[in-house]
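For this depiction, one protein chain was excluded, whereas all remaining protein chains were kept in their positions.
Going by the order they are written in, the chains are A and B; count residues from 1 in each one.
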Amino acid sequence: MFGYANPKRFMELSGAVLLWLAAATAVLLALGLYLSFAAPPDYQQGDTVRIMFVHVPAAWVAMMAYGFMALASLIGLVNRHPLADIAAKEAAPLGALFTALALITGSLWGRPMWGTYWVWDGRLTSFLLLLFLYLGYIALWNAIESETRAARAAAILALVGVVNLPIIEFSVQWWSTLHQGESIVRAGGPLIASVFLWPLFLMAAGYTLLFFTLLIVRMRTEILERRARALALNASP
Amino acid sequence: MGGRDKPGQDGWVMGVWLPQLECIEALKLACVRGGRAVFRDVSFRLSRGEALVVEGPNGSGKTSLLRLIAGLLGPAGGTIHVSAGGSPVAEPDERGKYIGWLGHQDGAKAQLTPRETLAFFARLYGGREGIAEALESVSLTRAADLPCQYLSAGQKKRLALARLMLCGRPLWLLDEPLAALDAQGKRVVAEMLRAHARAGGLAVIATHEPLDIDAARLSLA
Partner (left out) sequence: MSAFAALLARDLRLATRAGGGALLALAFFAAVAALVPFGIGSEPRLLARVGGGVLWIAAVLAVLLALDRLFQADYEDGSLDLLALSPLPLEAIAAAKMAAHWLTTGLPLSILSPVLALLFNLPPRGYLALVLSLLIGTPAVSAIGAVAAALTLSIRRGGLILPLLVLPLLAPVVIFGAGAVLAAIDGLANGAIWLLAAFSVASVVLAPFVTAAALRLNTSE
């Protein structure tokens, strides 16, 4: 009930946009998936290359989501804007989901390529650490009872995380080259042909829209929940 | 530094010199905790030598009001003006440097003795002397070298009072200062507050119990 004027506008705007966004997501994903299966098999990787079309965009969105979360956290921290806090909070489980998707598809791709589901490859390992960063952020939000306090603490954590991510990434790359010596086939590295580029591009756009569609749904739910709680609190003596 | 070495003059209380603080004025303060409005439109004004007793039932926001004044909590509305040494103090952090705080919890560490506790706070707040006198004035001399875990609740409260005297701050914010104290302890609090007022100090006291001092009253519904 305090300073919720802006979430009100957000509800109106997002309500109007949501359906179109969902439709665009569905079209892009359908087209992308169709092209993924229509593309010819890779001469080296065979049909396994198709996993790339679901894996690489998931990894991109997983990273983008963390960046988005950190940006929203910064805005929430500086401008004390409740909508930014909600955006950051609701982005985290989605980011964790895309990170998990990237990890699972990555290890499924690794099975035929490396002969094992998990290799302590630099890229996979940094995504594992990213997943832990997301889980820590979600856990901190859930553990602090006061909403504003939780928002600010989580925002600080997200900013610490975003500063550390490049360092973690660097250290893990340093470590994996140190321990493995010979380089392994890099996920998404050598493929350039446009038959592969198109589905990759469409899937990336589809995943990104999917992220924002789900984000808006989650934000709307959270705002409605908070309103319901505020009503209940103010109704009771 | 001029008047600093003349005990007995204005500004001295129990051997401790108080920095100048002319007045504090609160205008239409509002407080929100956990999405619930605790109080609104709270205003008061205190000048040198004055005290304010804050009354109200549990949950009416007495502790929150003290935290707001101390700058430990941001107000949901309203303003607090403090003027010290002839000029206004803008920053809440800056305001903290004038405040003597006595909260619900006494800040005593179980493993440290009262003497160590006071020595620590005296150094932290600016190296003031008179630890033995402070202990004496709250009748803690005999327990001064026992770890605080052996002290009773009343003795810990006395320790906190001694700390308050040592810290030499002009604006005292006291949250239930009489809780856990016996009759003699309550007289010590009243005497401390009177001496503080004589020295030109200000005080805001949240309490349920009658307190024998001259003070304005503020009631939180």
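Keep in mind that, in the parts below, a contact is a pair of C-beta atoms (placed from the backbone, for glycine too) under 8 Å apart; a residue touches a chain by one contact, two chains touch by 3 or more.
Computed from a predicted model, the values in this text were never measured in an experiment.
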Contact residue for the chain not shown (choose from A:79, A:146 or A:234): A:146
Interface with the undisplayed chain - residues on chain B: 70, 72-74, 96-97, 99, 101, 103-112, 116, 120-121, 123-127, 163
Where the unshown chain meets chain A, residue by residue: 129-130, 132-133, 135-136, 139-140, 143-146, 148-149, 152-153, 156-157, 160-161, 164, 167-168, 170-172, 174-175, 178
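One rule holds in what follows: only the chains that are shown with their structure count from here on.
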Interchain centroid distance [CA atoms averaged], chain A/chain B, Å: 50
